[in-house]
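To keep things clear, I will list the structure first and then write my remarks on it.
One protein chain is absent from this view; the other protein chains keep their places.
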Amino acid sequence: MKVKQISVFLENKNGRLSEVTRILSEGEISLRAMTIADTADFGILRIIAEQPDKCLELLKQHNFTARVTEVIGVRLDDKPGALHEVMQIFEDNKVNIEYLYSTLMLSDDKVVIMFKVEDIDHGLDIIMQNGMEAITAF
Amino acid sequence: MIWNKQAECENRDDRKVKQLYNLKKLVRHVYETIPFYKKKFDDLGVKPDDIKTLADISKLPFTTKDELRETYPYGLLACDKKDVVEIHTSSGTTGTPVLGAYTSNDIKMWGEVMARCLCMAGGTPDDVVQNGYGYGMFTGGLGVHYGSHTLGCNTIPISSGNTKRQLMMMRDFKSTMLTCTPSYSLYMAEQAKEMGIDFKDLSLKAGIFGAEPWSDNMRKEIEEKLNLEAFDIYGLTEIVGPGVSNECQAHNGLHVNEDHFYPEIIDPKTGEVLPEGEKGELVFTTITREGTPIIRYRTRDITWLWHDECSCGRTTVKMHRLLGRTDDMLILRGVNVFPSQIENVLMRIEETEPHYQIVVDRGDSHLDEVELHVEVEPNFFTDETKSLEKIKAKIGAEIKQELGISVIIKLVEPKSIARSEGKAKRVIDKRTL
Partner (left out) sequence: MIGDLYADEELERLDRDALRALQLLRLKKTVEAALLTPFYSKRLKGVGITSAEDIRTLDDVRKIPYTTKDDLREAYPYGLLSVDRSEIVRMHASSGTTGTPTVIYHTQKDLDQWTNMTVRSLRATGCTKEDVFQNMMTYGLFTGGIGLHYGAERLGMLVIPASSGNTTRQFNMMKDFQTTTVHATPSYMLHLYSRMEEMGYSLKDFNLKRALIGAEPHSEEVRQKIEELFDIDAYNSYGLSEMNGPSVAFECTQKKGMHLWEDAYLVETIDRSSLEPVEEGEMGELVLTILIRTGTPILRYRTKDLAAIIPEPCSCGRTSRRITRIKGRTDDMLIINGVNVFPSQIEEVIMKMPGIGTNYLIKVRKEGTLDKLTIHTEVGAELFTDNAQDLHNLRRRIVEELSASITIKAAVELHEPGFLPVQQGKAIRVVDERGSVF
């Protein structure tokens, strides 16, 4: 149920991000989602890839500091209010969201939103109990 | 030991004669040499000759902190400029500081009253005084320093901060007396635990704590954790700095060095002098000061005064530990802060709104932790973390510059700080003393 997200430490300087995409493209890794959090002098790139283990391996080989973080991917209908529904459920059940982002494509006419929550097991329980669908992988 | 038996244990009537003599001399001097005072006296229709008894002091005008600022820098100087050997300033609400100028006699007097305070806490020339008050423009460091030299103690001018070194010095030089803010002493106790230092193995016998309000509960905690006897000290830059009053070993009020600083208690609303034992605003006249003497200075501190037959033998009047303030001044890590100072800083920074809230708490560290919540000006909101961090850093630096203390800045959304009708609630003080 948990999805493997790869987090990469990046210095804020020219060319670092394209270096990552170059390595992944040469390694024929398909990306499903990515987001970047920036601060004054460094950023954290977060990637969902079809082959997470290989992705991690490649980045490490190229001397990047990268690690696996577990997140939840919730599959939602592509309609107004769908996201709010899951947010409301999280709020009611005190699931603390650290960040979230959306994926790059629709899957079976549904969208997938990635959630990083404080207590992932609790988060997943709540998703299941409320009859929603969490993906395992792409 | 009593540093100056003659002055401190004197018969009260004899002391009054001297106080009156010095008061008359001072009043005549300021009337004749300082236009500010002449005008104030004339406005009230009072002449130096009207001071015939000590009680006549109530005829004299008060002096306020605002007036000290208006006359900055030299408007209240009562001596020749070249006789000034040292100055100190304390920051004010609006950025204009307040000046304290000292002649060499004033410096001697300061050393004398501070030596008395050290003795009240059991100090002798054999003591090792670790002076943890900040040195420089702040009067805490140099004031205690002069007193410790006058008494002939070994003075360790360690200044504030650098806790590890404080503890190492304390251990290696067997410091017997510690002077710092009460909250910092508790912080030291925490750090000592981490360093594996037990205060029972140290030589501290007494601590003289001041520059911020504290309570009997804190005293108990400090005495237990630092294994020493804790004494309260009071003083302010406008009067002289530390040394105005200090607790003796009877721990029942602070003996005021009233032969130099003549105290009164007034009703803060009417300005009327209140009888002994009644609670009100503390007012001082510095009857022996040469550089910047001050007539009836309104301290804004609330306390009461009384005489008793103290077991220590001193006959000087006592004041209770401070009970509060008549204004909104906060004391953060020993530094006096007015919310309006923070407002001034925010006004200068275009990226923020002058809507703010100060949240003060004492965490596990025992030190004041100050969070400043500030609203971001909507035009300056960006989705770039970088630029928001820059705004934060800018506010932090300006506040540090203005107040001399570091605060944690939290940017909050526009309009998220509750606007109350009338006066906004600017300060949330969660500290329990």
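Letters are used for the chains, namely A and B, taken in the order the chains are written, and counting of residues starts over at 1 for each.
Criterion: a residue touches a chain if its C-beta (ideal position, glycine included) is under 8 Å from a C-beta of that chain, and two chains touch if they have at least 3 such contacts.
These numbers were taken from a predicted model, which means no experiment stands behind them.
> Where does the absent chain touch, in terms of which shown chains it meets?
If we consider the entire complex, the absent chain touches A, B.
> For the chain that's not shown, point to the residue among B:84, B:186 or B:211 touching it.
B:84
> Looking at the full complex, which residue from A:28, A:41 or A:121 touches the chain that isn't shown here?
A:41
> Given that one chain is not shown, which residue among A:2, A:16, A:75 or A:110 touches it?
For the chain that is not drawn, the touching residue is A:16.
> Tell me which residue among B:20, B:34, B:60 or B:107 touches the hidden chain in the full complex.
Once the missing chain is taken into account, the touching residue is B:107.
> So that we can see where the missing chain sits, which residues of chain A does it touch?
5, 7, 9-11, 16, 37, 39, 41-42, 44, 46, 63-67, 69, 98, 116
> On chain B, where is the contact patch with the chain that was removed from view?
The list for chain B reads 72-73, 81-82, 84-89, 97, 104, 107, 125-126, 128, 135-137, 141-142, 148-149, 152-159, 161-165, 168-169, 172-173, 401, 404.
Assume only the chains that are shown with their structure count from here on.
> Could you please state the distance in Å, as a whole number, between where the Cα atoms of chain A are centred and where those of chain B are centred?
55
> Residue numbers of chain B touching chain A in their complex, please.
Listed in rising order, the residues of chain B that touch chain A are 384-386, 389-390.
> Quick one: in the complex, what on chain A touches chain B?
12, 37-40
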